[in-house]
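All protein chains but one are shown in place.
On to chain A.
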Amino acid sequence: MSGAPARAGAEELEIASRVVDLVTRLAGSAAQAEVTVTRTESALTRFANSTIHQNVAASSVDVRLRVHLAGRTAAGSGDTITADGLHTLVERVLAAARIISPDPAWPGLAPSAPVTATPEWDPATAHAGPDERAALVRAFVDAADGLETAGYCRTGHRVAAFANSAGHSAQGQAAEAAMDGIARTGGADGTARQHVDRLADLDGAGLGWRAAAKARAATRPVELSPGRYPVVLEPAAVADLLKNLAWYGFNGRRYAERQSFAAPGVAQFDRTVTLVDDPLAASGLPFDLEGTPSRPLTLVDAGTTSAVTHDRRSAAELGVASTGHAWAGSATFGPIPRNLRLRPAGMAATAMAATATVPAGATGGTSLGDAIGDPDTAALVSRMERGLLVSDLWYTRVLDPLSLVVTGLTRNGLWLVEDGRVTRAVRDLRFTESYPRALAPGAVLETGRHAVRLPDHVDGVWWEAPSLRLASWNFTGGASG
């Protein structure tokens, strides 16, 4: 493909408009309808034992319709875009809406509002083939220099359009690529991952080299007693904090249900913490599933909680406006920020870099020195008298959503730091920690100066964070229990 079409999503908008017209024709002008049509091309090349063992690509189209008719609401989706297929979908959803129980909390349709033009997207990424992904895997494997490797390289492209019977419409598209892998040696794993807008910006060799260096540094771990330790969390570990804060804290539905710790206007975090949900910074569509325009939303400003995210339903419940966070799962899980950025040190919220930095090279000549992923993290480690350097967190689950107490394990590298230097690898530990408490006023000792954008498991979702040095982290179990 030589370039982006002038009107991304024009065909999808035509389908969406047709469905809205069909609802009006079959149910009358009083019927309220909203339609999102999304075409997705996704591909993922997966490797393990240093060979490509799974290599998949899928095309899909999703026509998602929600109808409110005579006080009742129903929704449905289909992937058949023939005239018959669309007619069947509309009839099915209307039939359901006629007999379902009333929906007194229906928030109404999104009014017409200007939607930001689609951010720049890369056609070469959108239409990348399996050979290009395989070449990046080859580079990762080769750079690991004989260590066993595993991971993936993926590309994705979404074209979407929205229309509703209130006269609002929107369209856009997005492309993204990501690579996430480990290298393994002597029972130790090291990891490196990266989320980008352009496949050409993925550095397979750099990531493979970094994963291998960290794996070598993680060999011969010692067992350490559980307890409270100061920590430096690398960006991958910080991303887990952001994800859980997003799902359980800044989720407007949970907030309305009094199941969230979030208290807007209250200084709940250390003043170094500024969190912005910024879907348009990378691979985001310019509107949500209800057609509400996407925009950056500051959730925490210098330690003070300033907002939670809403779809139209949770917003109506609290008498506020939607923040544009409706998604396919929001009816079940609530509206969730899915593109959270933690501001690095020395950067204003409005000036956060749109492009993530790639982890830099080694900072030390020794194998243990390679435990540190980048100079930025090295600076934080150098100021930790005694504590733990944590690469990654794994299988984190919430014990109580209100206090956001989470248990999980370290993974892909854990090291003891003494007098500002990494002195030995440590066996993985289990932790049980309240995430808001770990980031509370005075608890964040230092924030890194460079943020890294990390992929989630779902297309279009990413987390961007620098490393953090925290005063305390509660490790509750060792590798042997």
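Throughout what follows, a residue touches a chain if its C-beta (ideal position, glycine included) is under 8 Å from a C-beta of that chain, and two chains touch if they have at least 3 such contacts; residues count from 1.
The rule is short, and it goes like this: contacts and distances are computed from a predicted model.
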item: The complex's invisible chain, by UniProt name, from "ATP-binding cassette domain-containing protein", "Arginine ABC transporter permease protein ArtM", "Peptidase C69" or "Dihydroorotase"; value: "Peptidase C69"
item: Of A:105, A:200 or A:318, the one touching the omitted chain in the full complex; value: A:105
item: Absent-chain contact - pick from A:11, A:148, A:201 or A:446; value: A:148
item: Hidden-chain contact residue, picked from the options A:83, A:318 or A:458; value: A:458
item: Selected from A:119, A:181, A:303 or A:448 as touching the chain missing from the view; value: A:181
item: Residue ranges of chain A at the interface with the undisplayed chain; value: 42, 44-61, 73-80, 88-89, 92-93, 96, 99-105, 129-131, 133-135, 137-138, 141, 148, 150-152, 154, 180-182, 184, 189, 191, 257-259, 331-332, 394-403, 405, 407-409, 411, 428, 430, 432-434, 437, 457-458, 474, 476-477, 479-481
